[in-house]
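Of the protein chains in this complex, all but one are displayed in their positions.
The block that comes next holds chain A.
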Amino acid sequence: MSASNQSYDPVEVSILKPDEVDRMRAQALQAIAAAANLEELKRARLDHMADRSPLALANREIGALPPAARADAGKRVGAARKAVAQALQDRQAELEEERDRNALAQEAVDVTLPWDRAPRGARHPVTTMQERMTDVFVSMGFEVAEGPEVDAEWFNFDALNIPLDHPARSMQDTFWIAGQDGPDGSNQSGQSGQSGQSGQSGQSGMVLRTHTSPVQIRALLSRPLPVYVVSAGRTFRSDEFDATHSPVFHQMEGLAVDEGITMADLRGAIEAFVRGMFGEGLRTRFRPSYFPFTEPSAEVDMECFACRGASTDTGGRSCRTCDSAGWIELGGCGMVNPRVLVACGIDPDRYSGWAFGLGVERTLMFRHGVADMHDMVEGDVRFTLPFGMEI
């Protein structure tokens, strides 16, 4: 290292010669580029940027140059050092990135390995379908009414204008309650098996409810008017058990009793229900029918949501949802029979109402393609799991 020397001939300070500076710069850049890892880069930094590196030494010699030459040499050395520093920084970043990449690559796992440690559960589609249906009505401001599954004949039949010995009573195949069996296995009412039932009435006056309609009666008797309720739940018919019928099934019913209610309100409510369940733009159709508890009565069809009626055209693709009928039978409805209102102590000259009911399982069958009723009652987890939490 030389001290500054005013008389020093610049041409004699060889390491500050432009060629020499360029050479040192090139050498440093090459060493940096060649560093294969952070260790080698550290060495390259010591060799080419540290205090004893050629460029550092050269920088120190600048002071030895005559003033006229200093600026030129300073600029050259400075540029070289700056380029080397930049290269070091870039290469440092590059190598760190590479090191990290390698380290993370080392930690790689097979993310396709299964992790099915927690058991999977699901709710039954009949339950979630009931909730979904009732929620459409709840969103219109209806409340959910409930009632017992074993109910009195009076609630299940008489109050609904289904008198004893009327053919309407045999429209519904009824499970009759015979009476109590005691804890010691004795039959306390002296009835067992098929004795004591006439086919239209049991001696206990109780039945497994054949529809959710007795809940209507209970709602009308217990709630202040107007009444806007929906009820859903388990119902029973002593039907054959086959692919499309189960002796235990579920219904949902809506009921509105207020002043000035008309069939137009009924139709509007059903259209709102269809919109809520199946989406916009589906037409509905009423066909005259008969239910003892409504007068007038109707069967309701909705346009098939799958084919929207297109399958009925000759040459159209067939539709499994509606059997290419274009329409799906939705349920039954009508204007609450004034006799039902009377039996509930409601003035039929002032109040009128509508009622609408449909089958939950049937809806699952056409909306979700459930093919066999047995699947819905057997509790096979393979059937239920795909339905998850909501439907």
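One rule holds in what follows: contacts are C-beta pairs under 8 Å (C-beta built on N, C-alpha and C of every residue); 3 or more make two chains touch, one makes a residue touch a chain; residues count from 1.
By definition in this document, contacts and distances are computed from a predicted model.
This figure omits one chain of the complex; the name its UniProt record holds, of "ComF operon protein 1", "Peptide/nickel transport system ATP-binding protein", "Amino acid ABC transporter permease" or "Phenylalanine--tRNA ligase beta subunit", is "Phenylalanine--tRNA ligase beta subunit".
Contact with the chain not shown here comes from a single listed residue; of A:15, A:248, A:282 or A:306, that residue is A:248. Only one of the listed residues, A:38, A:56 or A:122, touches the absent chain: A:122. Chain A residues in contact with the hidden partner, per the touch definition given at the top, are 113-124, 126-127, 131, 138, 140-144, 148-155, 158-159, 161, 163-168, 171, 175-185, 187, 189, 191-200, 202-206, 208, 221, 226, 228, 234, 238, 241, 247-248, 262-265, 267-272, 284-290, 292, 295-298, 335, 337-339, 342-346, 352, 376-382, 384-385, 388-389.
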